[in-house]
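Quick notes on the structure that follows.
The other protein chains are all here in position, but one chain of the complex has been omitted.
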Amino acid sequence: MRHFTSVKDIENLPAILREAFEIKAQPFKDELLGKHRTMGLLFFNSSLRTRLSTQKAAQNLGMNTMVLNINEDGWKIETGFGVVMDGDKAEHIKEAAGVIGRYCDIIGIRSFAGLKDREADYSEHVLSQFIEYAGVPIVSMEAATGHPLQAFADIITIEQYRKVPKPRVVLTWAPHPRALPQAVPNSFAQWAVAAGYDVVVTHPEGYELEESFTRGATIEYDQRKAFEGADFVYAKNWSSYLQYGRILSQDRHWTVDEGHMALTREARFMHCLPVRRNMIVSDAVIDSPASVVIEEAANRVVSAQTVLKNILQSL
Amino acid sequence: MRHFTSVKDIENLPAILREAFEIKAQPFKDELLGKHRTMGLLFFNSSLRTRLSTQKAAQNLGMNTMVLNINEDGWKIETGFGVVMDGDKAEHIKEAAGVIGRYCDIIGIRSFAGLKDREADYSEHVLSQFIEYAGVPIVSMEAATGHPLQAFADIITIEQYRKVPKPRVVLTWAPHPRALPQAVPNSFAQWAVAAGYDVVVTHPEGYELEESFTRGATIEYDQRKAFEGADFVYAKNWSSYLQYGRILSQDRHWTVDEGHMALTREARFMHCLPVRRNMIVSDAVIDSPASVVIEEAANRVVSAQTVLKNILQSL
Partner (left out) sequence: MRHFTSVKDIENLPAILREAFEIKAQPFKDELLGKHRTMGLLFFNSSLRTRLSTQKAAQNLGMNTMVLNINEDGWKIETGFGVVMDGDKAEHIKEAAGVIGRYCDIIGIRSFAGLKDREADYSEHVLSQFIEYAGVPIVSMEAATGHPLQAFADIITIEQYRKVPKPRVVLTWAPHPRALPQAVPNSFAQWAVAAGYDVVVTHPEGYELEESFTRGATIEYDQRKAFEGADFVYAKNWSSYLQYGRILSQDRHWTVDEGHMALTREARFMHCLPVRRNMIVSDAVIDSPASVVIEEAANRVVSAQTVLKNILQSL
């Protein structure tokens, strides 16, 4: 594996899932693999789970880690080309990427969608420029349109809990006070289809995701119908892709509560976290034994370590 | 030792003090004890000494460390229950604690008193929720009502310098431009009494600390009288407990100066730092040979390392 920015970087999903469970069982088995290697973790945006789990994964592999909140610790980054840099941005992404690529053997980058310019966001220009100019492997720690380390951890979690070979996995939109990116639902739908699950995506009309991410999934506008027979319920808010970045609904009927869960086949409840209680999901559901959100977050170390191991092996 | 949030977590104070001096003499003796263990340091508030000394203590024991300014690096944390999270707080403490507990073997937490709601502060709800939901040992790096790593370092410092078996130890209030928590004086009084010293607490009327922390100490409103015969003077500002969080006095006569120190039995001057010069203490006193504030801060590594060693041994 060279870069890790999408499910497309996974050659053989079943094989890497087996590897993930080996790593989960023996996290320190490869603790010499990363010796003399440095992982840089660059954050353009907030992070708790990704920050800690990726750092831990790298340390479990014996790597040194350096964490940078790039806009605060360093300099504001210009990403446009041909710009006369006479404003508040002191450093161009070309230099930032080139330099950090000389200090780090692998670079993890978090850079959220701006939600203003769909074309710019969906071109993944920050990630692309790092790939182009850093000269070392790049790992997405959530980019504008995808969050593959999360989705990989989600699939590990489903594999851990599933009782049937082909579980019914329901990704449901839920309300939220702010406009959020589509990165998490995009990746989750894409990875769940790739894993061979029976995937249903449910949301109010107007919240259709970019179709390449949901290809192979069923779109169902009736949330209750979607939940029927579900083995896994994955809740998440996102803003509209079609009316880009807009909030079209804050309908609390979509908040996942015990009534919703009663429709399922004793489904497990999942969410990538952080989660807004009583907006996305009721206290009763997230605090119930059906909720696997903490284990799902714990699996973030496993997905990151599996990815970093594969990249280290190819260096 | 499981958690460390109070002197009550110390089974045998003389024994752990002996252990502390062994660690001070040979800081790398247990450098393999923390192998494959991760210490998370979570800051809801500013920190210099605690941040560096606890990190160093963990590293001396061979642990990996991960430092998080939780509200800035991560997400703003909701601590209330049953809340509809539609405001600016994106993550609930239940999930934050649960998740970090899966990434870290020990968690240190700094969370100051808000000084608005006495009952909430004195219930130590942040610390309690981490203890309840993280599932791993929690170390207070200063909570709302106590700062036990500081008080432990203070006692180590007194043991290092005392010339008599039962020194007279005076905790004196001193003026400050802002309202400060009672955590440091609470813990210092409690630990100094537990250590068997002759403890005097002196402050203007209205500044009485919560009585369970000063039980066994003498309260003396006349600062000069309190200083007579003192072997150690510990200066600190705090806001009122009775009129909760209020500043009742900024009387500069309480600033510890050479006149005050002349009343003592060549007392050592102590302060937890950071200290406001010429408010809490005059330049002449803090710069004099009587001042042991730097050694006291150096002992923060010792207290932290002793606590972490005990917790690691019980894992």
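Should a chain be cited, it is by its letter among A and B, assigned in written order, with residues numbered from 1 in that chain.
Just so we're on the same page, a contact is a pair of C-beta atoms (placed from the backbone, for glycine too) under 8 Å apart; a residue touches a chain by one contact, two chains touch by 3 or more.
Since the model is a prediction, treat every value here as computed from it, not as a measurement.
Chemist: For the full complex, which residue in B:Ala179, B:Leu273 or B:Ala290 touches the chain that was left out?
Modeler: Residue touching the absent chain, from the options given: B:Leu273.
Chemist: Would you write out the residues of chain A that touch the absent chain, in ascending order?
Modeler: Counting only chain A, the missing chain is touched by 36, 38, 40, 64, 66, 68, 70, 72-75, 78, 81-87, 90-92, 94-96, 98-100, 102-104.
Chemist: Could I get the residues of chain B that touch the absent chain, sorted low to high?
Modeler: Considering the whole complex, chain B reaches the absent chain at 28, 43, 46-49, 51-53, 55-56, 59, 69, 177, 273-279, 283, 287, 293-295, 297-298, 301.
Convention: only the chains that are shown with their structure count from here on.
Chemist: So the centre of each chain is just the mean of its C-alpha atoms; given that, what is the distance between chain A and chain B in Å?
Modeler: Chain centroid spacing, chain A to chain B, equals 39 Å.
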